[in-house]
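First the structure, then my questions, so here it is.
A single protein chain has been removed from this complex, and every other one stays in its place.
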Amino acid sequence: MTEQKGLKIAVIGGGSSYTPELVEGFIRYHDSLPVRELWLVDIEPGLWKLNIVGELAKRMVERSGLPIEVHLTTDRRAAIAGADFVSTQMRVGMLEARGQDEAIPLKYDVIGQETTGPGGMMKALRTIPVLLDICRDIEELAPDAWLLNFTNPAGMVTEAIRKHSKVKSIGLCNAPIGLLKWLAGKYDTTTDRVYAEFVGLNHLHWVSRVTVDGIDRLPELVRGEDSFSAKNVSGSDWDPAFISGLNALPSYYLKYFYMTDAMLADQKAAFEKDGNRAEVVKRVEKELFELYQDPELKEKPKQLEQRGGAYYSEAAVNLMRSLHNGTGDVQTLNVPNNGILPFLPDDACIEVNCVVTSGGPIPLQLTAVPAPSIGLIQAVKTYESLAIEAAISGDRSIALQALAHHPLVPSVSVAKAMLDEMLEANRAYLPKFFEN
Amino acid sequence: MTEQKGLKIAVIGGGSSYTPELVEGFIRYHDSLPVRELWLVDIEPGLWKLNIVGELAKRMVERSGLPIEVHLTTDRRAAIAGADFVSTQMRVGMLEARGQDEAIPLKYDVIGQETTGPGGMMKALRTIPVLLDICRDIEELAPDAWLLNFTNPAGMVTEAIRKHSKVKSIGLCNAPIGLLKWLAGKYDTTTDRVYAEFVGLNHLHWVSRVTVDGIDRLPELVRGEDSFSAKNVSGSDWDPAFISGLNALPSYYLKYFYMTDAMLADQKAAFEKDGNRAEVVKRVEKELFELYQDPELKEKPKQLEQRGGAYYSEAAVNLMRSLHNGTGDVQTLNVPNNGILPFLPDDACIEVNCVVTSGGPIPLQLTAVPAPSIGLIQAVKTYESLAIEAAISGDRSIALQALAHHPLVPSVSVAKAMLDEMLEANRAYLPKFFEN
Amino acid sequence: MTEQKGLKIAVIGGGSSYTPELVEGFIRYHDSLPVRELWLVDIEPGLWKLNIVGELAKRMVERSGLPIEVHLTTDRRAAIAGADFVSTQMRVGMLEARGQDEAIPLKYDVIGQETTGPGGMMKALRTIPVLLDICRDIEELAPDAWLLNFTNPAGMVTEAIRKHSKVKSIGLCNAPIGLLKWLAGKYDTTTDRVYAEFVGLNHLHWVSRVTVDGIDRLPELVRGEDSFSAKNVSGSDWDPAFISGLNALPSYYLKYFYMTDAMLADQKAAFEKDGNRAEVVKRVEKELFELYQDPELKEKPKQLEQRGGAYYSEAAVNLMRSLHNGTGDVQTLNVPNNGILPFLPDDACIEVNCVVTSGGPIPLQLTAVPAPSIGLIQAVKTYESLAIEAAISGDRSIALQALAHHPLVPSVSVAKAMLDEMLEANRAYLPKFFEN
Partner (left out) sequence: MTEQKGLKIAVIGGGSSYTPELVEGFIRYHDSLPVRELWLVDIEPGLWKLNIVGELAKRMVERSGLPIEVHLTTDRRAAIAGADFVSTQMRVGMLEARGQDEAIPLKYDVIGQETTGPGGMMKALRTIPVLLDICRDIEELAPDAWLLNFTNPAGMVTEAIRKHSKVKSIGLCNAPIGLLKWLAGKYDTTTDRVYAEFVGLNHLHWVSRVTVDGIDRLPELVRGEDSFSAKNVSGSDWDPAFISGLNALPSYYLKYFYMTDAMLADQKAAFEKDGNRAEVVKRVEKELFELYQDPELKEKPKQLEQRGGAYYSEAAVNLMRSLHNGTGDVQTLNVPNNGILPFLPDDACIEVNCVVTSGGPIPLQLTAVPAPSIGLIQAVKTYESLAIEAAISGDRSIALQALAHHPLVPSVSVAKAMLDEMLEANRAYLPKFFEN
């Protein structure tokens, strides 16, 4: 760590509408995370966004009076060289591709979602090769850097990086911190007084222990009267009898698995009404960028919080601070399993509580794995590791195995037809699949 | 073993139409399996069948000239006392209950089958408590006996016995021996020249290695041009591209998972046309018992082979002979996992190749577990162990967890409605579920 | 937790000379650990010590002005009833038995030590049945209490409790906190800025990661120039070339294994000169109790720190505070393995870093297990689990297996002769071994 001269941070996908959150975090926590250089990097087609958001970042920094240099660039290697932290928040194929990820499965009566199910697989196939390219640069130009990966599907992407590069990578999601905030609010305390045990994978976790201020709150929480959710996942409420038998709080992403029929009906209705969620997000983004262009705007606008990715920045800045200072606090991260879930391979990426030391996150043993969760975790991990293999190899046969074994896909024949259509729709982003 | 005075065998469910097969096996292999007493035991409502099939057994033995005593009884304890082998082939609730197992799920657009899916769970809930009662008798009256369990769902029932009794139990199925016979026929050799590695669970296995006469035949077999199936499972042919990517031969029972949509459509069409399969079986049984009544019939009638349970007897007699003589040959059996599939608990029952010694079967390490199979094996085992727990406890909440986590059940709400209906329909056989 | 009315603490072996340290801790940290009742309990033969140390405790509390009631009693059940924490620091057989534990092995040219080797086994055989008796009381009278076990051999005793009772027990040792203090002193910082990864068992650990203020200090520490030790373990310095190859810091107790020849020679020389260490400790204790009797003494005397058990009290009070408040800090504790060391059984007790929550300690994954340590850890754990089995069963044959498989015992014949002599010498404390 280059503490004395301050830290260098590279943000890949820096033109994202989320960037002002990150900048706000760097400003607020400058004492414990002394950022000196902030490099926002994006690709050519995103340059206009990078410039808008970058200028806002500069105004925010200027207003703070802190000695942070903001660099805007399309030169990824320059941004990465010598960085202490690299953060990724990009979207290969942009919102257009997301739209297809969500729309195509619906044609086959299958859940259409950008991280879960066939849509998530397409996103993984597009994203993993690009991330691994970035990792090649990090290996060469910043071998000691930590890569904080927000890019979805974050668990699969992190697993791919861990398996196929030497980069020190950690996957991050805002769902765990969101639950802690919800619990802290519910019990009128602060998140550091809440201990919640997360079991499972990214976007596929169960919370099996909750203590707040030293008191076990799980028994009342599994009565199922209210539950934590997020703006980007709708759907019905949980069946209290089911939650009570489960004796754990399922992530709201688990509605795709536990209420597949109702969620699919919702998605189809919403699609007919509003088009897919990618379209909605596009409109929100458009409005945000209009706001960002206002030269008088010198702070993160309130409207950003409605964007769905609440706490992303907080999660990222918290992790960087703890790695930098070796604070030893507990955070929920995506890291290699190494025996924590004994039924998964050591190199499978899981979402788990970790003590964050300066040497990296150290996972905590799980004390209460819900018995019913095991099958679904294994089934999704089986799909995930096949999908990663497909992304790396560009092998359509492996991709078929991945999709056919996804719990949300009803048969091999549906998998095959859907895969063909999705690969074709993503042809521009999948050179390996169309090499021959 | 009471070798000198000959062996005592107790067959629970001795009135089954399969019994003549078993008797034929005992006669044929009397040299290596010197049966002295054969006790056929059944319950009151099955007494008429026991008498018919028992008289046929007596005629078969008489014709053979062998010193085998055939006893017909409803006194289970007398049959078990001092037995060397106990074999079970009963059906709690008889074909009427099977009819409901198959029919009710179809109402919910879910596969209706007697061993796989919700139907199999109902069968397990009815059967496990009865089998454990039998085990109490064996513990007391024949603690050294081997219990050979054919009663379906054989894997779950065997796991329940291993977890909840001290009886030395082995689960048996005719599917593995059927595949070996099919391969031997295909390559014009004998089954002892075929080595096939079975991976998975009862009615949920993949064959991942096949050598015939020392030659690796898997590469040509996974081209998928033809495949082994059984009369009781219909369905379309496998997609060659899928089988080739899988690089293993899936059990025909896996069609319920890999072709769920087509299989469901088939089942619904067949149901509309012929009523459920239980009805078909009833008609076959009726015809068989009419044949058996013929006092001139002194051997197993040819028609029995069409019954669907081909090789059941051969599997049973082979196993008894190998246990009795410690032959050290390889058989595919349902036994506790103990690390063979490292992702499953030690006490999970799996279907695996074993060397059969006089001390019992010893599983062989697996050399090629198909990566795509892992998720489905774990998912079904998760359901199975929950269902066993429900059967033991009579806890409806655990039964809901079991059913909701079955890969063939589309949602918690479907699970709940279907469970309610199925429990109600089986009320007479599920005293624990209706105690309060 | 009975927070509102304050906590009740029972100290078994309350007449120990260490008690003033504990009392000082309760006074200093009363804010975060609101002790209301402190019950010091001892057996009849220790009553005179209990009275002396108990009166000192009362004077210390009085001086503090805090609302802590100090109870002195020989009625263990009264002390335990309703306790929040039970702490044990007793010595079955007192120093006389320790003397024999140390002396007898030396006759056979084997290390004589009270926790490591044959001496530790005898201590375990005497202690485990007594501790399990105490656990019966806790199960009945304070089922929610945490049992903090300092009684040596702390790892084996804790494992025995976890295997044979339902008491929530944690084993504690002062060696880990001692190392942290030594590192903090060396690098001029505070212990919360030190992260040291402990790998292994109680009195058999290796430290394989050390970061101080975020900087990796292992490389310089394994140069072996200086090392942490304790007053009660003498012996030569480590060979720098060996430590460097090991790439970890071995506990000073490991000198018994790595320098067996030199340590044995030391012990024999010291024994000839001073008699055994038990005698030395007796003299120190005598002086301490003379001090404690002084009615003007109202605080922990400085001389106590030379007693060898530095930081015991700090370790105990820290743990109680963290359990009471769910602080989530990291402490090094003796807890069941549950997969942390994948080569040990789940129920083996290990010494490992844990996050302390109000629900108990949660072990952290190990990131760097030294390859050479694995054999010795397994060998000692094999001995430990056999010795526990012997202590529970009183089976001399199992005791022989335990001792014969201890790495410090050179042969079965030495094990046998030594065991006979040690059992005879401890006959009064081993009723089960002499029942028949």
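Chains here go by letter, A, B and C, matching the order in which they are written, and residues are numbered from 1 within each.
What we mean here is this: contacts are C-beta pairs under 8 Å (C-beta built on N, C-alpha and C of every residue); 3 or more make two chains touch, one makes a residue touch a chain.
Owing to the predicted nature of the structure, the values given are computational and were not obtained by experimental measurement.
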Worksheet item: Of the chains that are displayed, which are in contact with the missing one across the whole complex?
Response: B, C
Discussion item. Out of C:27, C:132 or C:376, which residue would touch the omitted chain in the full complex?
Written reply: C:376
Worksheet, complete the sentence: Only one of B:227, B:244 or B:325 touches the unshown chain, namely B:325
Fill in: Sole contact to the chain not displayed, among C:67, C:185 or C:245
C:245
Worksheet entry | Candidates B:216, B:237 or B:420 - the one touching the absent chain | B:216
Practice prompt. Name every residue on subunit C in touch with the hidden partner chain.
Written response: 239, 241-242, 244-246, 258-262, 343-344, 371-372, 374-383, 385-386, 397-398, 400-401, 404-405, 407, 410-414, 416
Worksheet, complete the sentence: For subunit B, residues touching the missing partner are 1, 192-193, 195, 209, 211, 213-216, 324-326, 328-330, 338-340, 342, 355, 357-360, 362-365, 367
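Just so we're on the same page, only the chains that are shown with their structure count from here on.
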Worksheet entry | Core chain by centroid distance, with centroids computed from Cα atoms only | A
Worksheet entry | Per-residue multi-chain contacts in subunit B, two or more chains | none
